[in-house]
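Taking it in order: structure first as structure tokens, then the write-up.
Removed: one protein chain of the complex. Kept in place: all other protein chains.
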Amino acid sequence: MSYSLGPNQYGKAEVRMVTVTRSGSTHSMQDLTVSTSLRGALEATHLTGDNSDVVATDTQKNTVYAFAKEEPVGEIEDFALRLGRHFVDSFGQITGARVMIDSHPWDRINGHAFSRGSSEVRTTAVTVSGDRHWVVSGLRDLVVLKTTGSEFHGFPRDKYTTLPETTDRILATAVTARWRYQGSGVSWTSSFTSIRSLLVETFASKHSLSLQQTLHAMGAAVVEAHPEVAEIRLSMPNKHHFVVDLSPFGLENDNEVFYAADRPYGLIEGSVIRDDAEDPGDAWYTLPAF
Amino acid sequence: MSYSLGPNQYGKAEVRMVTVTRSGSTHSMQDLTVSTSLRGALEATHLTGDNSDVVATDTQKNTVYAFAKEEPVGEIEDFALRLGRHFVDSFGQITGARVMIDSHPWDRINGHAFSRGSSEVRTTAVTVSGDRHWVVSGLRDLVVLKTTGSEFHGFPRDKYTTLPETTDRILATAVTARWRYQGSGVSWTSSFTSIRSLLVETFASKHSLSLQQTLHAMGAAVVEAHPEVAEIRLSMPNKHHFVVDLSPFGLENDNEVFYAADRPYGLIEGSVIRDDAEDPGDAWYTLPAF
Amino acid sequence: MSYSLGPNQYGKAEVRMVTVTRSGSTHSMQDLTVSTSLRGALEATHLTGDNSDVVATDTQKNTVYAFAKEEPVGEIEDFALRLGRHFVDSFGQITGARVMIDSHPWDRINGHAFSRGSSEVRTTAVTVSGDRHWVVSGLRDLVVLKTTGSEFHGFPRDKYTTLPETTDRILATAVTARWRYQGSGVSWTSSFTSIRSLLVETFASKHSLSLQQTLHAMGAAVVEAHPEVAEIRLSMPNKHHFVVDLSPFGLENDNEVFYAADRPYGLIEGSVIRDDAEDPGDAWYTLPAF
Partner (left out) sequence: MSYSLGPNQYGKAEVRMVTVTRSGSTHSMQDLTVSTSLRGALEATHLTGDNSDVVATDTQKNTVYAFAKEEPVGEIEDFALRLGRHFVDSFGQITGARVMIDSHPWDRINGHAFSRGSSEVRTTAVTVSGDRHWVVSGLRDLVVLKTTGSEFHGFPRDKYTTLPETTDRILATAVTARWRYQGSGVSWTSSFTSIRSLLVETFASKHSLSLQQTLHAMGAAVVEAHPEVAEIRLSMPNKHHFVVDLSPFGLENDNEVFYAADRPYGLIEGSVIRDDAEDPGDAWYTLPAF
């Protein structure tokens, strides 16, 4: 009986970093959560505990902070690329790096004070493998709701089906979107801002016969308008809002009073891929050990 | 040896309710979390399990939903007052009610679509005792940060003190504020909006020598400008942002790169009371069993 | 128009500390979360930012760690008392201290390895005021469930009541208990262990006609058996388990399949007080600013 070391990676997760930039009395800030992970020729530490190839996770953390000072952080995609490239180029045994950054939004109050915006997060996940790299950017916890313009009917009815059909319901979700970039010269923030707007506007304006249809329309709108996007993946929980039955109290409830449920929830996941998309390579690299 | 039933209350916590109001094609929504609790002559159920005086918590929940239909919800303070008054007036054994409502913010996208705003919550806690009532409104999770204009020095140094003095630090907090109203005829939303602005503006503009000073200035600004506020209580964690020591890497860190720590955190709690404030009565009624 | 500084306190919250004690090759560990808060003559920092009386929260944190080394931590009540007494005795302006400690359970695997036990937490909250002190100990997140032996009926039915009566239901809760000690010479851990057993056994064995009755029986059992307990307060959410309606599928559900709901939940709070209990003094000192 014999066995081998399988896929593996290691790194430092959730380095919380706030940076401040000053332009006269006007300050700017970035609030980031950075996670790095490395892979490569790491058999020694697994098999014998020989750590001569293990770039310590503490060193990875230090590198994040030092890089933020050595050069302005700039856009999160560029910062992630610099970090990933550094690890792969600086250490022969490290053949791949994955750098994930969450950017947390703040609204300006005055020149040096800010209030926290929504819990929505802008994300990027950069993979560097050898001399190649891929950028997957996105957002998380974009919570949207529409009070009408959503139907759900025509679904099959088996012996376990009790759900009534509806031609008017609340549709609410917390969008997680991740899109894979292709080509070069992308203006990251400009692209992000436009994609986010398309997602929000399509959700809001597209009449919905199913959350799947809404999801697909959102993804398609992005791929149509953004040639730099090879592919977009969306995960959208159906945050159920049930019409409360008020008939025992002699009251009609014409879609006015809803119970917002926690669990269970529907979970709709889908993707839209450009037909001539570049090969994904390692863009979606993960170790699915949840 | 003998003992007695001490203070007690019971109710339904965290009733999640979304209501939709339509004016032509323009919809409005309210997203509320309502908790009710009742007290009174409840010895029987405690001592013998005789429930003839126990207004079921399920009934309390139903009442919340039904009331939202019977009359427009309106301002959360008024809705809480109607609920509390109903329980006390409808059931002889119920001598007091406490109704707490969280209102979750949404931003309008179009006539019928909304995106979730920040995680900040507007709150009210209404106490009804017999024929009297009190309103304590507030907010929670108002997260604010200033990148300068904050100092901390001059504190005593004992053998356990290592903290360096600073004349320039990041100050960040998540404000919980609760203010007790007095008098009558208060315009709840208008008062809330103005108080929230004062809290934000004072945090942002007041030069800070300690978080205590900032807290007090925020509270004082509210009491000065709002005669309808008898008292305000503030709880403000000091969300530490530590300057990362980059000197091992030959880098200076002139308040540019910070580590945002989770725990521990400072916790500053304080209050400002109008000298001629009305008696608080049961306004702050709680059972501190955390 | 004039106003004053009202009740206030400040401190360091959630100092995470693990201590290890070695007896030969057998190690023991304690996993604590310590929060300290101080009050006293603190007008200066609030009004002018003069911090000469402000024992820095960083100093409070250092003191926690140093005290854990200077003398064995021992029982959490004793450790909290030493800390609280230190702050009040060492600083003239500090007239009161509150020290709260959570103790997280671990199970032993071998002489030096441990696995995390349940999420239940043993707690203490010590208040020192001048030369007096009070100890309130307890537990949190003791999650218990009984599959039978629980009824709920005989409650009043008004126009908003739809809940059916039941003579057999699941009863589940997450107990928070806090009991106030009186007298002296209490053996903390021994008392805690016995009280916890009484709470668990009473919940399990007492036939329940209401969660209030169960709560009261649990509290009464503790007060009866423990003369060192002046008073006990209990907060017990009713974690609803609803019988799933399987009749649409032609199936009977004889209390076999349940939906465990998240929200809303009932919340029952009550207390049992010894008739000749010592005066509570500042034992329950809190600033209710939630």
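All chains are identified by letter, namely A, B and C, in their written order; residue positions are counted from 1 within each chain.
Following the convention adopted for this analysis, a contact is a pair of C-beta atoms (placed from the backbone, for glycine too) under 8 Å apart; a residue touches a chain by one contact, two chains touch by 3 or more.
Predicted model only: the values in this text are computed from it and were never measured.
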Exercise. Which chains here would be touched by the one that got left out?
Worked result: A, B, C
Exercise. Which is it among C:41, C:225 or C:260 that touches the chain not included here?
Worked result: C:260
For this session: Kindly state which of the options C:3, C:203 or C:285 is in contact with the chain not pictured.
Result: C:203
Exercise. In the full complex, which residues of subunit A touch the absent chain?
Worked result: 1-16, 35, 37, 42, 45-59, 61-63, 66, 90-91, 140, 151-156, 158, 160-163, 176-178, 208-213, 215-216, 220, 223-224, 227, 231, 233-235, 237-238, 263-275, 284, 286-290
For this session: Touching the hidden chain in the full complex, which residues of subunit B are there? Just list them.
Result: 159-160, 162, 248-250, 262-263
Exercise. For subunit C, which residues touch the unseen chain?
Worked result: 16-21, 27, 29, 31, 62, 65-66, 68-70, 106, 109-110, 112-120, 142-149, 170, 200-201, 203-205, 241, 244, 246, 248-249, 251-253, 255-262
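By definition in this document, only the chains that are shown with their structure count from here on.
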Exercise. Using C-alpha centroids, which chain lies at the maximum separation from subunit B?
Worked result: A
Exercise. What is the distance, in whole Å, between the centres of subunit A and subunit C, each centre taken as the mean of its C-alpha atoms?
Worked result: 38
For this session: Give, as an integer number of Å, the spacing between the C-alpha centres of subunit B and subunit A.
Result: 31
Exercise. Where in subunit C do residues touch two or more other chains at once?
Worked result: 160, 162, 263
